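Dropping the structure in here first, questions after.
Not every chain is included here, but those present sit where they belong.
Think of it as A and B in the order they're written, each chain with its own count starting at 1.
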Amino acid sequence: IDELKVSTATPVGFPAAACSPAAPAAKYPSVRLTGFFQADSGWFSQSDANRLAVGIGVIEDGDVQDGSDFRRARLAAVGDVWDNVSYMLEMDFAFPGRPSFMDVWLDIDVLDGDSHLRIGQYRQPVGMDGLTSVKDMTFLERGLPFAFLPFRQIGAMWYGVNRTQDITWAISGFRFPTDVYANNVGDNGGYAMAARLTGLMVDAKDGGAILHVGASYSYLDPANDQIQIRNQPEVFVGENGLASLGPAGVPSFVPPFVDTGQVATEHVNLLGAELAGVLGAFHWQTEALFANVDQKGGPSLVFPGAYVQAGYFLTGETRPYNRSAGVLGRIKPNCSVGKEGGIGAWELAVRYSTIDLNDKNIQGNRLNNVTGGVNWYMNPFTKFQFNYIHAMLDSPAYGSSNADIVAMRAQLDF
Amino acid sequence: IDELKVSTATPVGFPAAACSPAAPAAKYPSVRLTGFFQADSGWFSQSDANRLAVGIGVIEDGDVQDGSDFRRARLAAVGDVWDNVSYMLEMDFAFPGRPSFMDVWLDIDVLDGDSHLRIGQYRQPVGMDGLTSVKDMTFLERGLPFAFLPFRQIGAMWYGVNRTQDITWAISGFRFPTDVYANNVGDNGGYAMAARLTGLMVDAKDGGAILHVGASYSYLDPANDQIQIRNQPEVFVGENGLASLGPAGVPSFVPPFVDTGQVATEHVNLLGAELAGVLGAFHWQTEALFANVDQKGGPSLVFPGAYVQAGYFLTGETRPYNRSAGVLGRIKPNCSVGKEGGIGAWELAVRYSTIDLNDKNIQGNRLNNVTGGVNWYMNPFTKFQFNYIHAMLDSPAYGSSNADIVAMRAQLDF
């Protein structure tokens, strides 16, 4: 039994660590419950030509139905488990995965906390629109080029910001394509990477005048040797589950207006450029994205997309810039509705958005959207959004056609 | 750049709001995690005639199996995001939606807080039984006429209570029928409304003697031009998922004893009347509901249902009345089990319940249930319930038959 004592006192392999005064372990783990939901309604006005093109030759299949739904409903646990390790475990209950994995990661401070290593599922670092919180979006949905983004995938990312907080960078390796439960398998490929670099070029008037530039690159080698790029017309109302109670013979969900179908490919290259600015109550941002698909058994394909959008606060707020993430941030009304006696923040917004999924043998349609928006922020955590969308579809097979869409949202987060 | 300064200082469109001293924003958002579960067991004794009627001509299909299950298991986040805005985000993990959307809404105080605007999914204001919290029910399940209720649907409701808190009112517009994920689509209808008015006629002896009356009305125009009314015999034990491990050839869930099947309809009118009272340790309530279905391609249909139930606390508790909701409330034992040294609250209860889904061309069966119950409330948050149900089924096709059911529940909420 003497061996025992020795064994306990001087372990083999490592010298005894000189441990600093005990950290306040009682603090850890910390946990905070957070979440949000978005209740949407949409009304659709389509020409028969539009129904025919969206339904790929069957009018009924393209007859988008009015409706109300929960677009997103999420609960998350966030916190710290140690002085240098934080986490998030977020589930969405409104997406078809029911629930779907959202941000599920742990984050370790490296190099004195100026940079971080993130492991798990997270939004891959491509584009400004994709990295803007879905709670802070100016419109109901991200612009059409969002269709190109890998978005949430399972992997590991090293990212950070410089000391003066005007340059952000991120580089990530991940499995692709990750399913809605954050899983991916496949022996033949299935690996991908993404990187983004942004700079704050102008920062004057205490955030009242900023200019942001950024660029992203991603290389995708899909495990199933396939890629599908598609998107709805910036509105997604529907009954997206097994249990649709909607009418028969028509879609229970907004079908894609642009869709490449499954394209056989060994790898895809994505390139993105972004530019954004704030000038008092005015803010704007624009991005262009290109997907270069190395098609198997066919020619190489290039699909472009772009958008430009702007917003103006009638009530005088200035949209803040999130210096650690390199995106435009969240609005806090100057004077909220309630005991403060205010009217909240009112914003007018406009966007032009385009995506072209026609190239060579692929006829995935081209879509141009013009959207007008009115946003009412009752308080920092409650907002109502109204969008009018004019969608101009160009189908090689079924010709040009239009759809007009009115949609609104009630959003609350906590 | 001088323009900038001007732009920031004097926004166009609205005068600068005169904001009251800052609200204690640090308080918001608040969040509390809450939830509950119900673990049930049931044992069924049926005649072959009953199995034949329930199985619609196939004895095996109507052979209800004994079993144990979780009837409900819910987690919810509730709180306030501002001084005049509250919310709930609740998911149920035991319902077939897995998870299913329950109460997911935001609530805005209007008109000095005496009334509220609720947006999202919530229980539509029809009937006393449906609006009583499922945690506070006297029996395992609501009475048979519950089959008529629209219950949780997505919409907006204005509701309130008068200053003396003896009249409650609610009026709601919503999409119908909402699926288990709180979504609905459909161009042809899909809109509905509901309203309820209640009054506290007698309120004496500090709540020891109350008399409540109420009435409800609902108009339903289903998006799919169909309605199906059905119900189990006030017990729901089963494996209601994709992954049933139960025996083959028999139902994995209690099948409906009454069921109209899908009835084509343009609209349905519901009418409900309610009456309830408390007299010391004794409480009772009764409701009648009528569904008037405007059948397409067939005659107009009327389906009635009603129940009367009563409970008596052997341990002397008085069931409280919830003045803001117009329903009977939750029991707190006079003396809980544990350090208080009590035996909790013991309640005897009895219910008669009826629903008739036979009318003209629809043969949905008629069911009369007599239920006896014993409830043991260990403490305010833990209770055990025992029900004996005698179900008397009257099938036009398969004759009269009986089933005897014993069921029990362990419930805990937090």
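The rule is simple: a contact is a pair of C-beta atoms (placed from the backbone, for glycine too) under 8 Å apart; a residue touches a chain by one contact, two chains touch by 3 or more.
All figures in this text were calculated on a predicted structure; none of them were measured in a lab.
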Seminar exercise, completed: With 2 of the identical chains shown in place, the whole complex in this structure file contains a total number of copies equal to 3
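The criterion applied here is as follows: only the chains that are shown with their structure count from here on.
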Seminar exercise, completed: CA centroids of chain A and chain B: separation to the nearest Å works out as 36
Exercise. What residues of chain A sit close enough to touch chain B in their complex?
Worked result: 32-35, 37, 39, 63, 65-70, 73, 75, 93-94, 98-99, 204-205, 208-209, 237-241, 243-248, 250, 252-253, 279-282, 313-316, 318, 334-343, 346, 378-382, 410, 412-414
Exercise. In the complex formed with chain A, which residues of chain B make contact?
Worked result: 1, 4-5, 7-8, 10-14, 16-20, 22-23, 25, 28-31, 33, 75, 77, 79, 81-85, 87, 89, 91, 96-99, 101, 104, 106, 108, 119-121, 154-155, 175, 177-188, 190, 223-225
